[in-house]
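With one protein chain removed, the remaining protein chains of the complex are shown where they sit.
The block that comes next holds chain A.
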Amino acid sequence: MTADSDLLIIGGGQAAGELAAALRSRDWGGSIAIVGEEDHVPYTRPPLSKAYLRGEVEAADLYLRRPDFYDRHGIAVSAGVAVADVDLEAQTVTLDDGRVRTWRKLVFATGGRPRRLPDSILRSAPNVHYIRTLADVDRLKAVRTDGASFVVVGGGYVGLEIASVLRSLDAQVTLVEAAVRLLGRVTSPVVSEFFRRLHRDRGVDVRVGTAVVEYQYSDAGNVIGAVLSDGSRIAVDQLLVGIGMVPNDELAARAGIDVDGGILVDRFCRTSANDVFAVGDVAKVTDLDGEPPRRLESMPNAVSHARVLADYLSGVEQPAVDPPWFWSDQYDIKLQSAGLVVPDDELVIRGNPDERRFSVLYLRDGVVTAVDAIGSRADYAAARKLIAQRVLVDAGIAADPGRRLLEAALASAGTTD
């Protein structure tokens, strides 16, 4: 029996688009179909909270590749259609319009959706915004900003980036973070404090260690006020919620595939079911040489999974080797990070946060394992090399901002393996 597609990808985001292209660039000859719920060919999300929200680029600029690319390379994209059901036995998917499609290999590239405030706390008010898709940002862009009072709930990267854009559009911004510091899960206190001060200096009312305890509504159902745990009340014109992402793994779970806060995969992106794979934000990698399983939410991670799986399907077994990396733009500040920060790491600070140009190296047993570089691409670049090569450095020498990081590190270096 011939299947409708040799490879069917569920989801049409970054991971899906990169996977299809990576397969074609490896001359993978089977038929490829992408079924995506959003009304767009695959696009890149990072600019949504940056240049796109600022109005500097258009939707078409976010497309990974132009719409005609997919036709030219024999990739059938169905946009605006969701997969409602998966049958592993029959090797079919049922679409939300009732059609059934057969496949030989199946990839979940379903990403995630914003974590919502519980409905008991917050009704779906018209002036509440969650930010994940182009449609979400278009809705936010239609709102008047100058002088309006925005409350941003959640001090992660997306919330902070949006706060910075809103300030440049003359909005009044209050940012509420329940944890004691911003970016608490992903970076060190030094970097958290840097961003708290940066936002405060640009006029954001930053409230850390503070939660919203009650929302107040108008008769029309809009949120008009937020009562905070410190007892204060803030008037709300628009409420933005950025409290994290939930992986879209339910479809896979229903089909009988192993999930646990994400679809479980090995280093080749294989799930517990034969010929079924998962990539990108939804995939949780379990075999990491003794490290705990992890699911990352970043574009480089999505691209890397796409590459690993394309290699695997083309008969080359090459697990990912690059350390994870990430970046964020807030005001005129660029943060670049690589590696994963662990609470007990030793910190080496190069440069001075007050000058808005510094970097933090994270060492474990003397080996550089992560970096956060602010306004310092040179340190970021050097640290990425040190992390990849597991270089042992002397903390004192590496901290000397008078020496270039790579030279300083090599002056004290040894490699662990």
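Following the convention adopted for this analysis, a contact is a pair of C-beta atoms (placed from the backbone, for glycine too) under 8 Å apart; a residue touches a chain by one contact, two chains touch by 3 or more; residues count from 1.
In this text, contacts and distances are computed from a predicted model.
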{"item": "From \"Twin-arginine translocation pathway signal\", \"Ferredoxin\", \"ABC transporter permease subunit\" or \"Ring-1,2-phenylacetyl-CoA epoxidase subunit PaaA\", the hidden chain's UniProt protein name", "value": "\"Ferredoxin\""}
{"item": "Contact with the hidden chain (one of A:105, A:167, A:305 or A:384)", "value": "A:384"}
{"item": "Absent-chain interface as seen on chain A, which is shown", "value": "21, 24-25, 44, 46-47, 64-66, 69, 73, 299-300, 303, 321-322, 325, 327, 336, 377-378, 380-382, 384-385, 406"}
